[in-house]
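After the structure tokens below, expect a handful of questions from me.
All protein chains but one are shown at their positions in the complex.
To keep things simple, chains are lettered A, B and C as they appear, and every chain counts its residues starting from 1.
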Amino acid sequence: MHGFPDHLLKGHANFMAGRYMREKDRIRDLASEGQTPSTMIIACCDSRAAPEMIFDAGPGELFVLRNVANLVPTYQPDGGQHGTSAGIEFAVKALGIANIVVMGHGRCGGIKAALAPESNPLDAGDFIGKWMSMLGDLPNQLGQNTLMTAAERQTALERISIRNSIHNLRTFPYVAELEAAGKLAVHGAWFDISTGELWVMDNASGDFVRPLI
Amino acid sequence: MHGFPDHLLKGHANFMAGRYMREKDRIRDLASEGQTPSTMIIACCDSRAAPEMIFDAGPGELFVLRNVANLVPTYQPDGGQHGTSAGIEFAVKALGIANIVVMGHGRCGGIKAALAPESNPLDAGDFIGKWMSMLGDLPNQLGQNTLMTAAERQTALERISIRNSIHNLRTFPYVAELEAAGKLAVHGAWFDISTGELWVMDNASGDFVRPLI
Amino acid sequence: MHGFPDHLLKGHANFMAGRYMREKDRIRDLASEGQTPSTMIIACCDSRAAPEMIFDAGPGELFVLRNVANLVPTYQPDGGQHGTSAGIEFAVKALGIANIVVMGHGRCGGIKAALAPESNPLDAGDFIGKWMSMLGDLPNQLGQNTLMTAAERQTALERISIRNSIHNLRTFPYVAELEAAGKLAVHGAWFDISTGELWVMDNASGDFVRPLI
Partner (left out) sequence: MHGFPDHLLKGHANFMAGRYMREKDRIRDLASEGQTPSTMIIACCDSRAAPEMIFDAGPGELFVLRNVANLVPTYQPDGGQHGTSAGIEFAVKALGIANIVVMGHGRCGGIKAALAPESNPLDAGDFIGKWMSMLGDLPNQLGQNTLMTAAERQTALERISIRNSIHNLRTFPYVAELEAAGKLAVHGAWFDISTGELWVMDNASGDFVRPLI
């Protein structure tokens, strides 16, 4: 017996009877002709923040990389196995993507761990701590601001981290070049997992605002 | 002006008017009470293989890590910033997940690049090449098998790679311990992006079969 | 000639023909029987943040004190002419109010002046600077946080200031006593002058959230 989780099998049967049946022509075309998504989303693994749900996106629309806390490292071609950098390279160079969106979200567990490392049950040699160390001194700087509540500091760092990831994204030479040439746009977004709202980063100021409808 | 992609804004408006309105009580509960997904999916960034679509999953159900070609490295607590390992650690240690599924899919661009490095337009210092080198000599061994067609070799490597990732996953001490204790199950799956079928790995033999319904 | 502004005379004529005509019984009763508002609002002078508009309140409902940046001083019975303290005293002791709401708002000019005193065109002997000095070192502490954008710092200080005013409000002995006796409730709120949203302070955490509907 395979022992595969039953809820996944049932979910897949729903997919086959529903979306697949309705969209099978398009899905099969995407298989035979290859994917040509115009947008890459760099998002968090959080189960409450799936990009396809948030953007009501169908097959073929979004190239989605998800890691803990949607972090982007700086460009470091040091021969290491950099999964996020590989995803960015694939999106830009192999797929010719037109937009990259770094999307954070509220109540992010990774950001929370970065802000309160002492309450983190993980030991010193852990991967989450090392991974979140990509934020450098940012959590520490913000953590000293006791005028803000814990939730306010968390939201603040979620947004600071998005700006930081966008800054790092621009250290990739081809990202910077294509952006300068007007062929690639880089965006920030923050999803409120409670209200469902999308807050979009203003590229000039770095502020997050809800697009007016 | 934010210049945020219009298709994403429209998609988000659809989400708000649709799924969010229908499920807002559940979504808000998930926000206030925290996520408790029982399953982690390690999937590919491919726009045609979103786990939430394939498993018809709603908010809170799946903790999803997505990298190029759904690779899992071996346990290497060397102080480096290992994003996939951080995701696994978070899922197992912070969320107490019960299932981890490594899900590959057909016509995977990363696997294709690993099989045909000579046709890869990327230079030697690239991230994709280094990332796919996690497969070691596997592509090379398979590439010499000229009895299989190119498509057969690709499907074969997609599945070999899933087995390799599951092997690597078990090098994480807590994964091995919890699995031995019957508290965590590790699974493999392969999604056919054309037919929509899910092929599930038999844990004993390593074969991929379609579950009988 | 009185030279009274024409727009006010026209507005008043509208009031007489509209609301007054519709509600004159109630308005006249309020005049003869006296006001018995249950709620005091301490708000800002800003023309975009009138409490009666925000809460769609009619005559007799809200006892409203408005000063620059909706500040509340600490209890200082030093014989000085403290206008805000006089308003609080009147509301609590003469009117027996049941709720006091300190309501801030976005893009507050007073808060902005407090955060950027160097760009303030006012001289050293000004009243606004002295008035905003009620915030003590708070703007300075926050102003050193350059990880946040100017707009983020402004929103943060608007909310920190509301918490500070509520703290000060509780230094009034009768406010503290009545609150302890469950006869008076103290609240914080923040109005978004662009989206029209009301963010309500959670009394336990100090966080501002939009009430779910």
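Here is the rule we use: a contact is a pair of C-beta atoms (placed from the backbone, for glycine too) under 8 Å apart; a residue touches a chain by one contact, two chains touch by 3 or more.
Every value quoted in this text rests on a predicted model; they were computed, and no experiment measured them.
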item: Candidates C:N14, C:Q144 or C:T171 - the one touching the absent chain; value: C:N14
item: Hidden partner interface residues of chain C, rising order; value: 1-5, 7-9, 11-16, 18-20, 24, 27-28, 30-32, 34-35, 37-40, 45-48, 50, 52-68, 71, 73, 77, 79-91, 93-94, 99, 101, 106-107, 109-110, 113, 121-122, 125-128, 130-134, 185, 187, 189, 193-194, 196-198, 200-203, 209, 211, 213
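In this text, only the chains that are shown with their structure count from here on.
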item: Mean-CA-position distance for chain B and chain A (Å); value: 15
item: Mean-CA-position distance for chain C and chain A (Å); value: 39
item: Intercentroid distance (Cα basis), chain C paired with chain B, Å; value: 52
item: Residues of chain C touching at least two other chains; value: none
